[in-house]
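In this view, the complex is presented without one of its protein chains, the others remaining in place.
The block that comes next holds chain A.
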Amino acid sequence: MKKLLVYLKGHIKESILGPLLKLLEASFELLVPIVIKSIVDIGIGRADKVYIIKMCLILMLLGVVGMVCSVTAQYFAAKASVGFVTKLRRALFKHISYLSYTEIDTLGTSSMITRMTSDMNQVQTGINLTLRLLLRSPFIVFGAMIMAFTVDAKAAFTFVVAIPALFIVVFTIMLLSIPLYKKVQHRLDRVLNSTRENLMGVRVIRAFRLEEKEIEEFDKRNEELTATQKFVGRISALMNPLTYVIINIAIIWLIHIGAIRVSAGVLTQGAVLALYNYMSQILVELIKFANLIISITKAVASANRISAVLDVKSSLIEKESISQNSGSEYAVEFRHVGLKYKNAGGEALTDINFSVRRGEVVGIIGGTGSGKTSLVNLIPRFYDATSGEVIVDGTNVKDYPLKELRDKIGIVPQKAVLFKGSIRENMRWGNNNATDEEIMEAINMAQAGEIVAQKKDGLDFAIEQGGKNLSGGQRQRFTIARALVKKPEILILDDSASALDFATDAALRKALREMPDNPTLFIVSQRTSSIQFADKIVVLDDGEIAGIGKHDELLETCEVYREIYDSQFKKEEK
């Protein structure tokens, strides 16, 4: 977590001045009982009205100065905490966007989103509170004790006993209840899961007539939750009464000693009053302090989570130098490539060995989990091959600067994702300078022209987040168009036609084949019909190549291919 402090740079002045001003304000507050003491002992004692008025003016002055200090401190704290989090948020966002796929898989996107949002807010609140209050509360507690000593050392020993006792009570209850609150949270999650399951699985639950059983289960979980909540409630309800008792015992003791010492002429009546006031100040601050500790603990936990993400280093080592194009006759070569994902038991790809000439159409087919996506993901170097080499244009992918490599390649991922913004903005992901003509050309090729034509706003049609206002098939066609706008040398379609009906799929394949720049084309599919006419079909089975060749050859020689084909086209046999 210490590393995060770097982002506090530029706010050092605020981070130091803020707490200092707060302490100054607290010191003024600690002076109040002393002033009151003087009023009682001197003002009232001598019936000196002028003195009383003077002292009360001092009280007001203390108030004014305290407020000025405090307001300035609040400003510094706000400035430092907001500024810090703004920088940290940017740093984390940037960091995440350059992590490699391996790290992204390990961290998980939803947890990264939480780091970016709620953890950040938690940290901001934590820092703000820390700068404002962390020093102040203990300062008042101990300051009150020290001031008590200046009033009367003997009576002040009451503070020495009472403060630790209060600390023990407050922190014991906190320590007891924090794990219990976690348990409550866990039980609440179970209730939540029951609820969610009954919505998600409503068809199955009703089809199997499980409603009664589900109600029973929900009730059980609900009761468990309530029981735990009540238990925690009983414990945390102890906090106020116990601290109240301790403080008042201390006050009783103070008055008792005070009475003896006043009688003996060592103390004055005003001094007893001052001691009583100091004791009262402590309680308020201690409770504040306990709450502060809870918030800070949360903030520290958040900060640690953020820090953990920042510590993750991208496992892709990028070459800076621009590679030399050797002008190889092959667009892509796989040389005995193996891939093992981090934390996976076995290899996802084993000894993949084949090469693709420029302009060839390559079909990649196989069942789920056979490694089709893994294979194409190696070309833009989303992952690094764990053995062997992937060569693009005669150069190992590891020797390219990432951007240069990826600029050559257009990829259409399985998940058809579009971003909030107009169609035009989405298409420009492929090429920031694309003209409307170029965009329309790509869209038409991707069989999406008719969709644009239907929209009143044409290319300005606003796509909602995630492309929610388009159907799956429409989204898929736009993601294809987006890759085409790039005019890539290598185009990869990763099972990107699954939501298209057969007719559109066929038209799309026809258009791709007739593309003017004649890019090298990889088509990943589960349907033999989509790849049947490829120049080269790579059949994958459990991460290994089960066959390479043209459709007819494979039907003859490759059992896996035939099996896939048969499951989809039994027609010919009959």
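The rule we apply is simple: a contact is a pair of C-beta atoms (placed from the backbone, for glycine too) under 8 Å apart; a residue touches a chain by one contact, two chains touch by 3 or more; residues count from 1.
We take it that contacts and distances are computed from a predicted model.
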Absent chain [UniProt protein name; select from "ABC transporter", "Cytochrome c oxidase subunit 2", "Diguanylate cyclase" or "tRNA 2-thiouridine synthesizing protein D"]: "ABC transporter"
Contact residue for the chain not shown (choose from A:143, A:430, A:519 or A:547): A:430
Selected residue (touches chain absent from view) among A:363, A:473 or A:519: A:473
